[in-house]
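The structure under discussion appears below in the form of C-alpha cells.
All protein chains but one are shown at their positions in the complex.
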Amino acid sequence: MRICVLLKQVPDTSARLQAVGLEPLFGGCLPVVNPYDEFALEAALRLRESGAAVHPSPVPGGPGGPEGSCEIVLVTLCAAPVEEAVFHGLAMGADRAVVAEPSSGARWTPLETGRVLAEVLKTLGPDLVFCGEKAADDEAAQVGPIVAEALGVAQVCGVESAALELPGPALRARCRRGNSFHEVSCGLPCVATFLRGPALPRYPSMADIFSAKEKPVHRIPVSPARVSALRRVSLTAPPEERGRKMIRGGAREAAQALLDLIDRSVDCRA
Amino acid sequence: MAIDFTLTKEQKELQKMARDFAQKVLKPIVKEADACPDPWKGFLMTKKAYEKAYELGLAYAFVPKEYGGAGVSNVDTQIAVEEICAVDPGFGCTLLVNGLGLMPLIWWGSEEQKKKWLTKATSDPDKDFIVSWVVSEPEGTANFDHPGKHPCGMQVTADYDKSRGEYVINGRKMWNSNATGWDQKGADINVVVARTDRSKGGKEGLSVLIVPRGTKGLRVEGILNKLGHRLTVQPRIIFENCRVPAENLIAGTEGNGDLAITKAFTWSGPVAGIAAVGVMRSAFETSLSWAKEYAAGGSQPIIHHQNVGYLLADMKMRIEAGRYLSWRAAHYLDQHDSEGMEAGALSKIYCGELSIEVINDAMRLMGINSYIKDYPLEKHMRDALCFPIYDAGNMGMQRRRLHGIMAHESYNPMALAQNLRQQFVKAMHGIDADPGHAVAGVTGKGKRRECASVSS
Partner (left out) sequence: MKGPVLAVVELQGAGPVRPSLEALGQAAALARRLETQAWALAVGPRAASCAALLGRYGAQRVMAGGVAGSERLCALLFTDAVEPSIRELRPQAVLFAATPWGSERAARLAARLGVDLAGAITSWRATDPGTLRVSRSVYGGRLVEELEFTDRVPWMLTLRPNIFPLGPAASGRIPEPVPLEVPPPGSSCCRLLEVIVSSRAEPPLAEAAVVVSGGRGMGGSKPFSILRDLAEALGGAVGASRAAVDAGWMPPERQVGQTGTVVSPKLYVACGISGAMQHRAGIRDSRFIAAINTDPEAPIFRFADAGVVGDLFEVVPRLTEAARGKRRETLEKA
C-alpha cells in the first residue's frame, strides 16, 4: 500500500510579520512544516503502525506500493529550498520524498498547485492521499479537494482521526464539521484532509533524525498548468491596537460596568 | 571554505526536536519542581520528562551506534544541550552525568564490558536507566592527583580480595549526581573512582569500577539541598564493604583513574559550557522582551535608553563568544577523540563564569522586579552560580589543569587554532599538587630550590 502525504513548508506561525509590497517579511524565523500537514503525516504513520495498511494495493493497474508493506511518500511543491520541511517529514518516519520544483518563483494559485500535485501523484499511484485541511500561510483550504477532483476520487475533509477498515479496504474517519462530528467510511483510493486531532505529531528521536539522511529525495521540475486568473494586489497588516478602556473597582462593580459598556458599544443579539 | 558555523539538516532537525522537547515536555514541570522544598520530590517530578528524553534518544545519544546509542558527535550534542539547558540546566545535568559515567567505559573498557553495560543502558524497556559518576568526596575532588598515598586525595578505597576475585569498596562519597537512582537505592550503573592501591599517590593508585544497582554495601545517606540546579539530585553515599567482581574494573583504568577523571571532565567541559550559554540566552531573551515592553512609568519602553541598549549589546557579545568557543571545543574533541584537555577547560571556565556576569546584567536591566520569583531571572542566577564550582570546579580543577598544560614543556599555544593534537600526560594534572614536590617535565629559567619531598 502507498500513502502519499502532501507537505507544505510555511513560515513559523509565531514569527512577527510585516507586509512589504506583496510578500510578507519575516523577522528571521525558521520555516516549519505546515502544522496541519504534520497531523496528516502522523495519521499516515499511525495507520501504518496499526498493521492494517499492509495488504495489496487496491489501485487497479496503478503502480501502487510495494507488496506486503506500507510506503509513505512525501510530496511537496516548493520553489524555495524545502530542506527543513521535507527532512522533518522523513525524520518523523516517511520513507522518501518527491519535490516538485517550479521553474519560476511566481506565486501559484491553489488551482495550479493542486493540478500539478495531482500530476505528480498520478505517477505514484497512491491508495490514499493525506494532507492538512489548510496551510498556515494562505489558508486557502483548497488543495485537498482540487487534488481529489483532478484524480477523480472522493474527498473526506475535516478529519480528526482515521483508521483503515477491512475488508474493503475503506478509510474510516471521524470528521469535525462545525459543532458536529461525522463518522464517514470512504472506499480507496481517496483524498483525506486533516484538522488538529487527538494524536499529536511525534517528535523524531535521535536515531530517526540521523537515519533520515539516507532517505531518498527525488526532484522533478514543473511549470504551472495555466496562468492564474486571480492575482494578489495588496498585502497589509490590519491595525491591532484598540480602545483599552480599563475598568476599575471591585469584582461586582467592575462586572456591572463592563456589561454596561458592552451594551452601549455593541448589539449582541444575533 | 572549511570553517562552517551553519547547521546541517540533521542538526537543524535535532535542534527542533530538542527545543520542542524542552519547551513542551520539560518546561511545564520546571517551576514546580524547582520550587519544591524537598529536593528528592523535585527530582521525582522530572521522571516522566526523563523517560521521554530516553525515548527520543537524548539520554544516551553519545553511546556508539553498535551499542544502541545514536553515536552523535560532540558538536551535535552541543545543539541539543543548549536547547534543554535554556529551559533547565539541572535536568541537563542529569543527562550529562550519564555521559560522564559511561564515557570512561567507552574509552577504556574491554569489548565485553562495553557490550554488557552499554547495551543495558540503551535497551531499557522502562526507559529510566540512569548512570552515575561517583568521583567526588566530602573532602572535594580537586586533590584527586595528590601524590601522597592514602588517606591523602581520594579516600574511598577498593581493596582487591584475591581469594574471591573481588574488589571491596569502602568510604564516603558526596555530590555524585544520579547516584540515588529513582528510588534512593542507587543508579542502574554507578561508575566509581576509588583507590585500588593504597601505597601509591593519586596519579598511580586510582581505578574505575562499575558498581551495578543492587550491589550490597552501597547506601544513600542523604540528599543535598541546593541553591539552584534543583531538578537534579546529588546525595551523600557510603560504601561499606561493597563487593564487586574483578571484571567490573574497567580494563585500562587500573592505576589510571586520574586520567579517567581528567578525560571525563574534559568531555563534559563543552557540555557545561553550552549549558551556561543556554541559561545566558534565556536570561537575555527575558530581559530583551522586558526592555521592549516595560515603560517604568515613562512614555516609552526602556529599550529607548542607551544604557539599556548598551547593556543588552554587551550581554549578547558574551553569549555569542561563549557559544562559539563551546562549539569549537566540542569540534576539537570530535577531531581528536576527546583528547582536548585545554579546549574543554577553556570553554567550561569561560562560559560558566561569563554566565553569572550576563545574568547579573540582565537583573540590573530588569531592576528590582527580577528579584522576585514571579520572573525567571532569579532562577537563572541560582542555576548559574553553580557553573564555576561544579563539574570539576574552575579553581580547583579546571584552571589547575590549564596551568599544568601550559607549564609543560610540550605545550604549543597554537595547537588549538591549528587543530593539532596535544597529548595529555599525567604531569599536566597540575604542578602545585604539593608545593614541595618537584614534578618532572616542567622547565623554567632560574634556580629551583630542592625541597624535601613529602613522604608518609
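Residue numbering begins at 1 within each chain, and the chains themselves are lettered A and B in the order written.
In this text, a residue touches a chain if its C-beta (ideal position, glycine included) is under 8 Å from a C-beta of that chain, and two chains touch if they have at least 3 such contacts.
Note that this is a predicted model, so its numbers are computed, not measured.
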- From A:Ala52, A:Ala79 or A:Ala140, the answer for touching the chain not displayed is A:Ala140
- Tell me, which residues in subunit A touch the chain that this view leaves out? 11, 13-14, 16-17, 19, 24, 35, 109-111, 114-115, 136-142, 144-146, 148-150, 153-158, 160, 170, 176-188, 190, 193, 195-198, 228-238, 240-247, 251-252, 254-256, 258-259, 261-263, 265-270
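The working rule: only the chains that are shown with their structure count from here on.
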- Per the touch rule, the subunit B residues reaching subunit A in their complex are 9-10, 12-14, 16-17, 20-21, 55-58, 61, 70-72
- Note on the structure: Per the touch rule, the subunit A residues reaching subunit B in their complex are 30, 83-84, 87-88, 91, 203-207, 209-210, 212-213
